[in-house]
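A single protein chain has been removed from this complex, and every other one stays in its place.
Up next, chain A:
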């Protein structure tokens, strides 16, 4: 079982990002995804800066994957996407089928991110024909769903050529919109957002009128109010999941990485925090926490 760090979903100042990846280089993580996946206006790090971080992490022995934008609308965003797909040295995670199209043109292998709609064995095989070498399961799917999919003979035949990755820790990306909800929360128009996301390195919390945390606003992205945490489900991933993804959080990401690593076979179960959830993996509503 390998461990990965997903792309940072929030808008952090450049120094915070660089410090984070310095820690990543020294950590036991195997794979690191880099790049801006949420909003093309966030440019604390430009493409060249990401490549520099990528080289440093590779020298530290990490596998580096460049992760691409999820909601692509403008031609300028496609031009930026092309830079990622044409980088020439690092594997690319496609978070939109537009990226798959460009990577297909280049005849390059790719990682299909969790926002690519792959729900069944036939779609999985189609994507593999196009070059998918690693599949990140959609966040809303369960262990049951994964097991049923991987048991299909047409998947078993090619399972050796595919890595399966599961989003296992952090606030889950649940939706993307044309509208920017962080700007809206400050009564700003999207075009006059002044990059206000940078003030909210953990996103903006959304509560129901009874005080239950329901969502987190992160620009055009809406995240789960709960922190997904499958640390105690790692034993049930054995034989199904090759890579366990942790999504960078402002605090304690590397502490949790260690806790995950130490509980791969259930050796050190962890107490969950009140705002942790694991429902999706258990085929329940995503926000549920089960023991």
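Keep this in mind: a residue touches a chain if its C-beta (ideal position, glycine included) is under 8 Å from a C-beta of that chain, and two chains touch if they have at least 3 such contacts; residues count from 1.
Assume contacts and distances are computed from a predicted model.
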Listed names "ABC transporter permease", "Ubiquinone biosynthesis protein UbiU", "Binding-protein-dependent transport system inner membrane protein" or "Anti-sigma factor", matching UniProt entry of the absent chain: "Ubiquinone biosynthesis protein UbiU"
Pick out which of A:5, A:54 or A:72 touches the chain that's been left out of the picture. A:72
Identify the residue among A:32, A:100 or A:136 that touches the chain left out of the display. A:100
Which of A:170, A:248 or A:286 contacts the chain that the document leaves out: A:286
What does the interface between chain A and the hidden chain look like in terms of residue numbers? 70-75, 77-78, 81, 96-102, 104, 115, 117-123, 125-127, 138-141, 145, 148-149, 152, 172, 174-181, 184-185, 189-191, 204-212, 214-215, 217, 222, 224, 279-280, 283-287
